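Only one protein chain is missing from this complex, and each of the others stays in its spot.
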Amino acid sequence: MTTTTSPSAQLPKDQPRPGRPGGPRGLLAAIGGQNLSLVGALIAVVALFGTLNPNFVSWDNIQVIAEAVTISGLLAVVQTVVIICGGLDISVGSQAGLASVTSAMVFTSTGADPYLGIGAALAIGAAIGLFNGIVIIYGRVNPTIATLAGLAAYKGVAQLVSDGRAQGYVLGDPVFVFLSRGKIAGLPTMVWLLILTAAAVHALLTYTDIGRNIYAIGGNDTAARLAGINLNKYLISAYALSGTVAALAGVLLTARTGSGQPVSGSEGLELQSITAAALGGCVLKGGKGSIGGTLLAVALLGALQNGLTVQGINAFWQNVAQGALLVAAVIIQQRRNRERAVGLPA
Amino acid sequence: MTTTTSPSAQLPKDQPRPGRPGGPRGLLAAIGGQNLSLVGALIAVVALFGTLNPNFVSWDNIQVIAEAVTISGLLAVVQTVVIICGGLDISVGSQAGLASVTSAMVFTSTGADPYLGIGAALAIGAAIGLFNGIVIIYGRVNPTIATLAGLAAYKGVAQLVSDGRAQGYVLGDPVFVFLSRGKIAGLPTMVWLLILTAAAVHALLTYTDIGRNIYAIGGNDTAARLAGINLNKYLISAYALSGTVAALAGVLLTARTGSGQPVSGSEGLELQSITAAALGGCVLKGGKGSIGGTLLAVALLGALQNGLTVQGINAFWQNVAQGALLVAAVIIQQRRNRERAVGLPA
Amino acid sequence: MTAPEPSPAPPPGSSPGLSAEGVSKRFGTVQALKDVTLTFPPGQVTALMGENGAGKSTLLRILTGDHRPTEGRVLLDGQALDLNSPQDARRAGIRIIPQEPEIIPHVSVAENVYTGSLPRTGLRRLDRAELRRRITADLKHLGFDKVLDPDLLGSELTAAQRQLVEILRAMTGQVPPRAIAFDEPTSSLSEHEVEALFALIGRLRAEGIAVIYVSHRMKEIFQLADGIAVLRDGQVAGVVRAAATDESALVRLMVGRDLSSLFVRQQVATDRVVLDVKNLTTDDVSDISLRVNAGEVVALAGLIGAGRSELALALAGDAPIRSGTVELGGKALRLRDPRAAITAGIGLAPEERKAQALFLQRTIRDNTSLVSLGRLRRWRFVSHRQEKALAQEFADRLRVRAPSIEAEVRTLSGGNQQKVVLARWLARKPDLLILDEPTRGVDIGAKAEIYQIIADLAREGTAILVISSELPEVLGLADRIVVMQNGRTTGELTRDQATEEAILALAMADDLATGTTAHAPTGDTR
Partner (left out) sequence: STGQTSSGADASVAPVSGKISITYLQKQGDQQYFVDEAAEAKAKAAELGADLKVVNLGNDANKTVSEVQSAIAQKSNGLIIVVPDPAVGPQVVQTARDAKAALLTSDDQVCASGPSPAQCAASDLVPRIGFSGQQMGQQVGQRAAEEFKKAGWNPADTRIISGWKQDVTVCGDRVKAAKDAFDQAVPGVQNIDVATDNTPTGAQDKVAATITANPGVKHWVAWGCNDENVQGAVTALQNAGVSPNDIDGVGLGAYLACKDWASGKPSGMKAALFINGKDVGALAVQTMYDKLKNGKDFPKEAFAPTKMVDATTWQSAGVSCS
């Protein structure tokens, strides 16, 4: 294996190296060690449920899974960015709910203009994200607390503007119908949105200096500051991005359910997105993580959930199975690292 | 009927300044800067709601508040310990739920023996905590993921053993009635339990070498290891403590509601306890925090919630107000630090 | 905010180079700098000296825009600069190699170096080919291409490599450097890198760059510096020409008194073997045999990456032992973890104080007492009074400069932090004390104190193993010197045999024999 590690850092040795030579090793390196175990877990889950019920691996069901994970997947993608920066956004679910009612209400009150509805939702999302960032940076409020507060406050705002009711009905409009049921090249529109968003964010993180700066900020903010990176700009932008994509998720929520939902369907998304990001290899301290890993985790969790339902396993067993499989996936993945079992794992 | 006060109008405006030299500096130093702002916020909240409705400051209502925060307070106290170690326990709520049904079911099935019921619940709690610790340390699973998995899994187990229903009825038994409605020296039994637990943990953290080691582990685990601290023993113990106290909270849940509740009453406790700990000055990276601060935060959140309800503010505005006040409290507290507004605040 | 016009007395107005004018800085109640006016002329190396906590790093931080002065201003070639951020200073051509390297853990060395100004093509695409070209060229140019693999991740770097990354950062950049400050750059480098660094500094001087050099190593100062500025208690104690002064005069200027002698010469080594290592092999060192007797001071010498720190960690129970035996006081040890080592009577003050030893958010008292709590406690309750007394005693003996022992270690200067690390282990008085670079960043007065304490401990029968990259220290302290290279011992010298040349010859024994370079770049073995 290798020579030594500096005592301060017992790291997993199989970090993907930037700029390593190609070949079959290049592919492996690109997937990365963490992701490799996720791929393994995913294959195991698919094989298991596919054997139990061949329909599980039908193209129809794969689309069902993809559609089911779209909303939480979008949030997981931006959560990944925020976590790499060293932050956390616990308010994504509430933001999605607020965006959902906004889109439906603006749609209804502007005489059924879908673009205005969607635009207003995205604008609100961006504004809230920006506000989160400003509260954190200039109010010096710890990101966890600030977005916890946002979790409550934005949910309250969504409930206030909607009076707690589902708002409007959008599935009379072709744009929303297209979002909800349309397909492009055989794949649901929603899934395309997830793919495009993920690809864009992946490119941003991997191929641009912006992305590299994001890793630098999360890895060591003093170093990043001394290197002249404008931390505040990046961090606020990360939260604004998170708000905007959360709003997109809210719009999809509206399209899927046909009406603006202040709470229903968006509650709990924060935990799901953080779970996916963490399982996908994000370190909550920041500086580490990848969109590929997060998407794999999203797929794994989605396949698991779908498979359990396909097998008709009841809600209680599903909870147990999900918890157990989550832990199992990580343990298996860590076994390969052969890290010394001392202290908290990263 | 509902007074829909704008949240910003209720901000505690008058934060006391930190202790300048002279005067009772010892006391001020003991309370600490962070806590001082919490005390200020608490005074502001009490003064505000007390003026609006004198009943708010009645002894009856104060007891109501104290009783209402007992369960989340207990969890916040242990969450503080876990966070100081550098970990996180997101499964406390599910553990409490499982303990709650365990206590009621064992109570019922052993022919109404309260001690067996309570003992079994505590034993289960300790075992689960231990298991969490072992999964984290020897499975090398990140504490956030491990306890997120526990959140799902233990909830599932609680639902499975109880079939998702409230179990048994314990308020025919004097021990449970004493826990639920009894008083000692004019103060509810439950509140005494919180006080005693908090005092014990505070003493542990502040006056013993065990506490020093806990702070050391969270502050710098490499240094702690090289200083000869058995990290694993401490971390596993912290999770075991967390599980045991969560089980105690579950027993109180049973006593309060009269039956074993698999989910209701324990869902969301993880977020509440983390919020309280973070607001009370715990740094999520570990190494910092105090029971005093956490308790103050628990009291502040409890007073706020009660006050908003007393004022008849509706659920939606309560959400908004809680979020806004949480952020406001931290901003005011940070204003004193005059930290440069660059990068993420600790 | 800048000082009100008209500016105070000596107008460095037109003097070329980098100047501080009437600079003061307060941290809460601590007055770190007071009315400092100094000029660092171009084409000269100006050494900045002073005791730990005198304000050197703070001054450098102000000059490089990382701190705003409470009063005063910074000038470059007579032009007042408005430095709001380190970036402003960078743009003005002012660079610093900070005392504590700041490394980004999960990205490569190359990205670490150019963070903030990564090469890019259209659409902000990162230009990886250019990045590689740059790092290869810069590494070669600075002479570090043998010791630093650009593909290593930040978290995999040794202390020396981290330092090199900081040096690379300062040397590169769009604007050519006009002034460069080195804040104790050699404290984690060994001779080999030091030579490369000195050559580099020589080149900088020749190019007309103003070099500020902070160090506690006298030898280096006289080797390098043209002028010497001394700070004491945050004020300028004097500015002298290097040629016109000597060591004792400097010391007097720094500490305000004479230091009789640095090293305590004594012969107290006994025949009682305390540490007996036989054929010890770990992942990093092989076949090490070593003895340290009671009262004996043994130094481990060697170049960077020789494996001395790894050996120390193995003896302290923190690296798995593959084969071989370790006996302490005649008893075979099973070194499962550091706890076992400490219980057996081994203490290690590790080399990287921030990463491996300190609890920055905790007080000096807390940090000092940590491994002595066992004897300060009763029923597991720590006696606050005894604890305070203990911490105060060592803070005083090591002259830790802080408002009180209740100050958070985070707020201390680098040297004072190092003293706290030493205090922790000196307070415990183990049978075998391993000190890895004990005087890294420590000022000369405190060094003398540390040497005195080492001598005292030796006289009380403690066996002491010192790892040091400072040859004068090795020569001055040790009764016996063991030299290592590539994870093996290559020789042993008694005090009488030891000279710098003899040590270096052993440290490079393999290379001399085979004619290869001193060390292969790390990382490509994996």
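Worth a mention:
Order as written gives the chain letters A, B and C; numbering starts at 1 within each chain.
Here, a residue touches a chain if its C-beta (ideal position, glycine included) is under 8 Å from a C-beta of that chain, and two chains touch if they have at least 3 such contacts.
As the structure is a prediction and not an experimental result, all values here were calculated from the model.
Residue in contact with the omitted chain (choice from B:A166, B:A198, B:A238 or B:V251): B:A166. One of B:A127, B:V310 or B:V342 touches the chain omitted from the figure, and that residue is B:V310.
Here one chain is not drawn; of A:L48, A:V64, A:L187 or A:I331, the residue touching it is A:V64. Of the listed residues B:A47, B:V64 or B:V161, the one in contact with the hidden chain in the full complex is B:V64.
Where subunit A meets the missing chain, the touching residues are 53, 55-56, 58, 60-61, 64-65, 67-68, 71, 159, 162-169, 171-172, 181, 253, 256-259, 261-265, 267-268, 305-307, 309-312, 314-316, 318.
Subunit B residues in contact with the hidden partner, per the touch definition given at the top, are 1-2, 53, 55, 58, 60-61, 63-65, 67-68, 71, 159, 164-169, 171-172, 174, 177, 180-183, 253, 256-259, 261-268, 306, 309-310, 312, 314-316, 318.
The rule is simple: only the chains that are shown with their structure count from here on.
Chain-to-chain contact here is organised exhaustively, every possible pair of chains being in touch. Subunit C has its Cα centroid 43 Å from the Cα centroid of subunit A. Among all residues of subunit C, those that touch two or more other chains are 318, 337, 350, 355-356. Those residues of subunit A in touch with two or more other chains are numbered 7-8, 224-225, 283, 342. Within the complex, the subunit A residues that touch subunit B are 7-8, 85-87, 135-146, 148-157, 159-160, 164, 217, 221, 224-225, 231-232, 235, 271, 274-275, 278-279, 283-285, 315-324, 326-327, 330-331, 334, 337, 339, 341-346. Across the interface of their complex, subunit B is touched by residues 316, 318, 337-339, 341-343, 348, 350, 355-362, 366, 369-371, 373-374, 376-377, 380-382, 424 of subunit C. Across the complex, subunit B meets subunit C through its residues 207-210, 212-213, 215-216, 219-220, 222-230, 287-288.
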